[in-house]
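Missing here: one protein chain of the complex. Every other protein chain is in place.
Up next is subunit A:
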Amino acid sequence: MLFHKKEASSKNAEAETELPGISRLISILESMKPGVDFTNEISLIDSHILDSVDIMSLAMDIEEHFHVEVTPLEIVPENFQSANAIYEMILRLNAAR
């Protein structure tokens, strides 16, 4: 039992450490919309930089690269206004896995 627990917890630890950093997210955003300063931009939705089609495409990239499930409940403007907000969403989804 201890062995299984250790194995499970080390697998969880591995999963946690495997989560790519925000730099991966920014490179995904930059390949989608070149020329935008995603490091500093904080109104991606309000400034119409990202639209619903971009968000869908981004959601699929996030699922592929970060191995989290993005549900319709997460698709709210607050979660996509900045790279930080998007990454916080990813961390939250990862913790909920």
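We adopt the following convention: a residue touches a chain if its C-beta (ideal position, glycine included) is under 8 Å from a C-beta of that chain, and two chains touch if they have at least 3 such contacts; residues count from 1.
Everything below uses one rule, namely that contacts and distances are computed from a predicted model.
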Next on the checklist: I want to check something: the complex is missing a chain, and I'd like its UniProt protein name from "MBOAT family protein", "Dimethyl sulfoxide reductase subunit B", "AzlC family ABC transporter permease" or "AzlD domain-containing protein".
Outcome noted: "MBOAT family protein"
Checklist entry - Among A:L25, A:L44, A:V70 or A:A83, which residue is in contact with the omitted chain in the full complex? => result A:V70
Checklist entry - In terms of residues, what is the contact footprint of the unshown chain on subunit A? => result 34, 48, 51-53, 56-57, 59-60, 63-64, 70-73, 75
